[in-house]
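Note that this complex is displayed minus one protein chain, with the remaining chains in position.
Chain naming follows the written order as A, B and C, and within any one chain the residues start at number 1.
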Amino acid sequence: MSSTFGHTFRIHTFGESHGGGVGVVIDGCPPRIPVSLPQIQHELDRRRPGQSEIVTPRKEADTAELLSGIQDGLTLGCPIAILVRNTDQRPGAYDEMAVKYRPSHADYTYDAKYGIRSASGGGRASARETIGRVAAAAVARQVLDTLHPGIQVLAWVKSIQDLNATVDPETIDAQTIESNIVRTGDPAMVETMIERIKAIRSDGNSVGGVIECVIRNCPPGLGEPIFDKLEADLAKAMLSLPATKGFEIGSGFSGTLLTGREHNDPFRMVAGQVRTTRNHSGGVQGGISNGESIIFRVAFKPTATIMSNQETVTSAGENTELQGRGRHDACVLPRAVPIVEAMATLVLTDHLLRQKAIR
Amino acid sequence: MSSTFGHTFRIHTFGESHGGGVGVVIDGCPPRIPVSLPQIQHELDRRRPGQSEIVTPRKEADTAELLSGIQDGLTLGCPIAILVRNTDQRPGAYDEMAVKYRPSHADYTYDAKYGIRSASGGGRASARETIGRVAAAAVARQVLDTLHPGIQVLAWVKSIQDLNATVDPETIDAQTIESNIVRTGDPAMVETMIERIKAIRSDGNSVGGVIECVIRNCPPGLGEPIFDKLEADLAKAMLSLPATKGFEIGSGFSGTLLTGREHNDPFRMVAGQVRTTRNHSGGVQGGISNGESIIFRVAFKPTATIMSNQETVTSAGENTELQGRGRHDACVLPRAVPIVEAMATLVLTDHLLRQKAIR
Amino acid sequence: MSSTFGHTFRIHTFGESHGGGVGVVIDGCPPRIPVSLPQIQHELDRRRPGQSEIVTPRKEADTAELLSGIQDGLTLGCPIAILVRNTDQRPGAYDEMAVKYRPSHADYTYDAKYGIRSASGGGRASARETIGRVAAAAVARQVLDTLHPGIQVLAWVKSIQDLNATVDPETIDAQTIESNIVRTGDPAMVETMIERIKAIRSDGNSVGGVIECVIRNCPPGLGEPIFDKLEADLAKAMLSLPATKGFEIGSGFSGTLLTGREHNDPFRMVAGQVRTTRNHSGGVQGGISNGESIIFRVAFKPTATIMSNQETVTSAGENTELQGRGRHDACVLPRAVPIVEAMATLVLTDHLLRQKAIR
Partner (left out) sequence: MSSTFGHTFRIHTFGESHGGGVGVVIDGCPPRIPVSLPQIQHELDRRRPGQSEIVTPRKEADTAELLSGIQDGLTLGCPIAILVRNTDQRPGAYDEMAVKYRPSHADYTYDAKYGIRSASGGGRASARETIGRVAAAAVARQVLDTLHPGIQVLAWVKSIQDLNATVDPETIDAQTIESNIVRTGDPAMVETMIERIKAIRSDGNSVGGVIECVIRNCPPGLGEPIFDKLEADLAKAMLSLPATKGFEIGSGFSGTLLTGREHNDPFRMVAGQVRTTRNHSGGVQGGISNGESIIFRVAFKPTATIMSNQETVTSAGENTELQGRGRHDACVLPRAVPIVEAMATLVLTDHLLRQKAIR
């Protein structure tokens, strides 16, 4: 179990879906950064269940408590511990799971790895674990704002199944994204996407999609060759999120269809700055930011929890069938948008501090 | 600069394309593992320039020297240092690069990050750096063979530009892949792909594509939630390779088009083992291997070095034009196949040792 | 701020003396280890203020709450988070400290490092931080008992100022140490030591001393050359404790008076085991345990908090005088005994798991 992320700005998350609570300890945060509890809570509210009609109806207040590291609204340079209590405990609802492995969940693999497993719900594999990440990123966001104001991190739903949003990463704004419950950046697709999610949910089924994210005004020079390339750390950050199956940056997989002549990004001086006239690189070259917008996409599979009966096996090794029931997100993407932003923010903050150490 | 990869089986690479040499120090390798220098050399030969008519004609022998850590063919448990001397030094050929940033290379970003840059060639950003990774993976390969015999790691060229190979990850073998210089797993596509690469090279242009990789017979239980999930570490490993723009595992991006009912992998008991009847998960669930084949794909952009004149800027901040010349790979994929296998092997070995620590 | 200790069995502590609380997150703990909350509480009670007439009279219940990672008395392999609330908050008592640097405390250096400081008490530098270590070590203790039963870790007060206890590390037992409130291993010195502490306290002064620790039945082979030698990690562990000024193992500083002929530990076979007939090495050779008892000593300076007026400066840079007042430990050693054991236990557990990874 490795619950630590980051090299210089490091976070350690903890907690299962049922038990005392979930949270995070942040270590390596610079001192004297203004951080308020409401800022943290604001980000938690963006990922909270029950926030709209298209997400899981579970009622989890997810109220953050600050245990250490911040005093009078300023970071002390000491570890910042944040705790969110678990409140909506219904272990009874999960009795069946204790013995039957839910398909495409982590039940079987946790048993295979540890020989023991949280008796109810997703345990440590629950998406509740991301609460710690989001809380930590709310702190990191303030580090960026203080040390290098102007960096923007924005994510949106790029596609739900085959429904694609048309979004310009250079101009999209937070207001447009947050103005709709599906958190897509394309107003024209909002209703269609919502209808799709509702229809799928009515059918007891689920859907996935793609989240796109842009980092604007990132200074050139962030990212550490060789292994901690900026895109490598972003890829790891995104693939560490539950339900993700893919990551691509800049031209990504479709860039493999171009020739080098089409794909290379020519340099030009613009207003005294080295700029590229295209951005197939996605803002990163040789693992280091080049000052252009960093653009990447993350694939989320359809939610594994569905309302159908499914073939599975018991932990005792017998074939059986799992009944479909319970509350779930038919589509996790609207709630995953702030989580993608959170992970990108953590990666950036870590690399900003790492760069400070050597320059 | 972070040139360390791995937590328990750790490698540290070093070296620029021009200078004394490139290499690796491996730390954390278990003792008493049989490793011979010819085994290491064999893998280096698979990634070497000049090995066939479709790769760069540069002549680099890439001869490995073992400096420490192995005695009489057995690892000592001490750091294993391997050095490959640089021999083909032609700094004169790179004079222009010293002042003009090559588009979509790392010249500008290294300058932005460090304020200094190796005067010739790619310096540290050169693909020569991967020599250290391949040498280390040849050692790791023996660790796997010794501690958990039977694990297979095979990669092949899945596509060159729009040319797609049809390959069954469950049955493809090394002989098929190595029998053709393009290292695709589909004999029917060999000639077409070779022709495409030759045509593109004749035009002074370049192409990219997708490499697919399978890990067969991986024991269930490898991978460390939360952040060091197996797919997260694989994604980082692959995105740390030069020229990569994307990673997907299992159903990947196309899996976002399915519904949960179609995507979930039902469990069934087969010969006393917990197995899945589909493998959209790509062998990993909740960040932990489930015993099925681990299947992933990596997108490589077209080589940035092309023979055309390109718009660029000088390090002094003036617009200019870069002349196309020099030797290059019109398509890096054939040589990248052993490197993808190497990185996958390193990730697996590290996680195997990490699992040993707790079970 | 680096609040992480350990490589494979890792702990992250958090919390200031005043604020929500202090605690620890343990990562890398093997699964299925039996751990009960009372076991953890028992160790916390041994370090608690107010436990006897010779320690600080502050009343801190230090009640541990288990937030995650343990279910039905067994570890899950997930991070174990333990929280101890701060209860005895009297910030008013510390007003003077906010502006005057207490001599030989960390007030000035925290300001120098962070440019900000917890407004009251020791903040993060408070010995309350060690609560997290002791709680984590109570878990580690169970890991040792499960994976390698029989390892004993015992510490005792070896000296208070010039008062020296005579203790045989090979035979001393926990009962003897715990039977007296000064926690010395020499019954003949108990009263003298208690009288010294009381006398010093009556005078508003303080004393230090030396704690000795033995690890018995440690298997040979623990410790990682080169930098993570067992004695190096023990030294770091002990010097990371507040008020420590020195560490020595085996013959230590007095061993420098011997010649090699006197100092070398001859090997002999005893009952089929490789043993040494002396133990000047202190159970460690070349950084690796040799199966003999590991014996080391830790120097604790006199408590910095005294009841006298002292010359000091303000945070504004003016000479001033600090009034002596408040509650304090005239001698920290009795309460430091379980903390020394805790750090030794953490080092051992980490190295046991590291050894498991490679053998």
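The working rule: a contact is a pair of C-beta atoms (placed from the backbone, for glycine too) under 8 Å apart; a residue touches a chain by one contact, two chains touch by 3 or more.
Here the structure is a predicted model, which means the values were calculated and not measured.
Of C:Arg85, C:His105 or C:Lys198, it is C:His105 that touches the chain left out of the display.
Looking at chain C, the residues touching the absent chain are 1-5, 7, 13, 101, 103-106, 108-110, 112-113, 115, 124-125, 129, 159, 161-162, 200, 205-210, 220-229, 231-240, 242, 244-253, 255-269, 272, 274, 276-277, 280-282, 284-291, 297, 299-306, 308, 310-313, 317-319, 355, 358-359.
On the side of chain B, touch with the chain left out of the figure occurs at residues 1-4, 10, 12-16, 19-23, 25, 27-29, 31-32, 65-69, 71-72, 74-81, 83, 110, 113-119, 123-124.
If you put the missing chain back, the residues of chain A touching it would be 8, 28-31, 77-78, 225, 353-354, 356-359.
Keep in mind that, in the parts below, only the chains that are shown with their structure count from here on.
Centroid distances built from C-alpha atoms place C farthest away from chain B.
Same-residue interface: chain A and chain B share over half of the residue numbers found at their contact. Taking the mean of the C-alpha atoms as each chain's centre, chain B and chain C sit 46 Å apart.
Here the CA centre of chain A is 26 Å from the CA centre of chain B. Taken residue by residue, chain A touches two or more other chains at 1-4, 13, 110, 113-115, 124, whereas all remaining positions touch fewer.
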